[in-house]
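Only a single protein chain was left out; the remaining protein chains are all shown in position.
Chains: A and B, in written order; residue numbering restarts at 1 for each.
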Amino acid sequence: MATHTDKAYEAELRSLREKLLEMGGLVEAAISSSVRAIVERDTALAEGVKTKDREINRMEVAIDGACRRILALRQPAASDLRFITTALKIVVDLERMGDLAVNVAERALDLNRAPPLAPNHDLAKLADLAEAQLKKALDAFVTGDVGKAEVVMRGDELIDALYLKVFNDMIVLMMEDGKNIRRATSLMFAAKHLERFGDHATNLAEMVVYMVRGTDIRHPRSRQGS
Amino acid sequence: MTTPVPAPAPAKMETRSLEIRYGEKPAVKDVSLRLPDRQVTALIGPSGCGKSTFLRALNRMNDLIPGASADGEILLDDKSIYASHLDAVELRRRVGMVFQKSNPFPKSIFENVAYGLKVGGLKDRAALADRVERSLRGAALWDEVKDRLGESALGLSGGQQQRLCIARALAIEPEVVLMDEPASALDPIATAKIEDLIHELKARYTIVIVTHNMQQAARVSDQTAFFYMGELVEVGPTEQIFTNPRQQRTEDYVTGKFG
Partner (left out) sequence: MSVATRKAAGAGLFAVTGAAALLVVAMLVVILVDVARGGAARLSWEFLSAAPEEGMMAGGIFPAIYGTAVMTLMMTVAVMPVGVLTAVYLHEYAPARSRVAGAVRVAINNLAGVPSIVFGLFGLGFFIQFVGGGLDRVLSEPGTVTYGKPALLWAALTLAILTLPVVIVATEEALRAVPREHRDASLALGATKSQTLVRVVFPQALPGILTGAILAVARGAGEVAPILFTGVAYFLPELPNSAWSQFMHLGYHVYVLATQSPDVEATRPLLYATVFVLLALTFALNLLAISIRTRTRRKAAAGH
């Protein structure tokens, strides 16, 4: 595959890609730790997630700056342009996903102050799915694989379904015993955060399709009206 | 419901399977390109790719080069420019050209702009003065030179000289204006003025511009054609060429992966 004649430019683009993947890895670790903090009732882990979020935010700023620099100095065109504009958007989603991980960690802290509820396997499964969506979306981004991106987009249905199940389970718990309400609500919120996490991963996948194909496939239903 | 695709603008000029050789060597191979009416078409490509040769064929300036020969069709308003009803002189009154390095005659500013009109037979002084003023206004130069029309054109700055050459070309009221890297020798401000001028001119003229500077092509043109080694690799709306070209070679050139 041809590389840019200007090696410095080639290096800048490569560095940007690496930074994005690094940030994605941090977010993956964050969501994984935050759910473990709930399941294993690990307060220290939850605190750790909150501290590490600062690193994620720093990376957002750094990546934004790198993108702006390339735009100003290199006038990127075609695939390079699509890559940069995608990177600018991906970074927003990743940062939000990091915030969602922090939200889940806060639910963990809250839950750990009270005696444990019956373990909900579906929540753990939801977490695994959400984390897997992010991993697959980042993979699609790195390899430019539209097929993988489409798998992610289809997988969002499963996450929604699982979230609904957890939601209903929590409702049942709350109806069973009023003392459960506070803790069930926390878990419900955690599940919601994970469902949103999955949505962001789907966004990422849609942007990968634009980056590779050059066609904007977002909001298909809104388009038809125009 | 999908929006209807607008009908393509009529082609002011068109080439069909155009091939141009210098002696034995082909400089342009099998190029079929439509130049839509009253739009700006940019021709881009690396050095030696044939874009300037192609441009010069459109007003038969290649006829002046010994050994140059052309095959295929070049059409102006759907009629061949080699047909008997149109000799090269008449063609060049309809298809004007602005060159890369500004080349005003060593005459006064007025005489430069009036030159094309005078060789075309216009003698009436009032009419000449009127046309000269209109052309200079059209080239956004009138205000700068209206008090010194009698002075030598060589006293103008580089950017002004190039705009003078544009005014000179516009004076004969061509239908098509060919520009061969019109701003390559100019500083950024002068370049911006020329590009702004092109934007205004396209309301009345069909413009074809050859440029080395991809960003200029991107800024100025409606349609971009990418030439490589004498062939037309890809042509399309400028936005598409610069955001999502169809050919890998176009993509490589536009992102700087050539070489």
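Keep this in mind: contacts are C-beta pairs under 8 Å (C-beta built on N, C-alpha and C of every residue); 3 or more make two chains touch, one makes a residue touch a chain.
If you're wondering where the values come from, they're calculated on a predicted model, not measured in any experiment.
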- Chains in view that touch the one left out, judged over the entire complex: B
- Message: From the list B:Glu90, B:Asp130, B:Asp187 or B:Glu239, pick the residue that touches the absent chain.
- Response: B:Glu90
- Given B:Pro66, B:Gly150 or B:Pro188, the residue that touches the chain left out of view is B:Pro66
- Note on the structure: Per the whole complex, from B:Leu75, B:Ala139 or B:Ile172 the residue touching the absent chain is B:Ile172
- Query: Which of these, B:Lys79, B:Lys101, B:Arg148 or B:Arg246, touches the one chain of the complex that we don't see?
  - Reply: B:Lys101
- Query: Touching the missing chain, which residues of subunit B?
  - Reply: 59, 61, 64, 66, 89-90, 92-93, 96-97, 99, 101, 103, 105-107, 115-116, 118-120, 152, 154-155, 165, 168-169, 172
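Operating definition for what follows: only the chains that are shown with their structure count from here on.
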- Item | Centre-of-Cα separation between subunit B and subunit A, whole angstrom | 51
- Message: Quick check: in the complex, which residue numbers of subunit A touch subunit B?
- Response: 2-6, 9, 75-82, 213-215, 224, 226
- Task: Would you tell me which residues of subunit B are touching subunit A in their complex?
- Result: 1, 3, 214-215, 218, 241-245, 250-252, 254-259
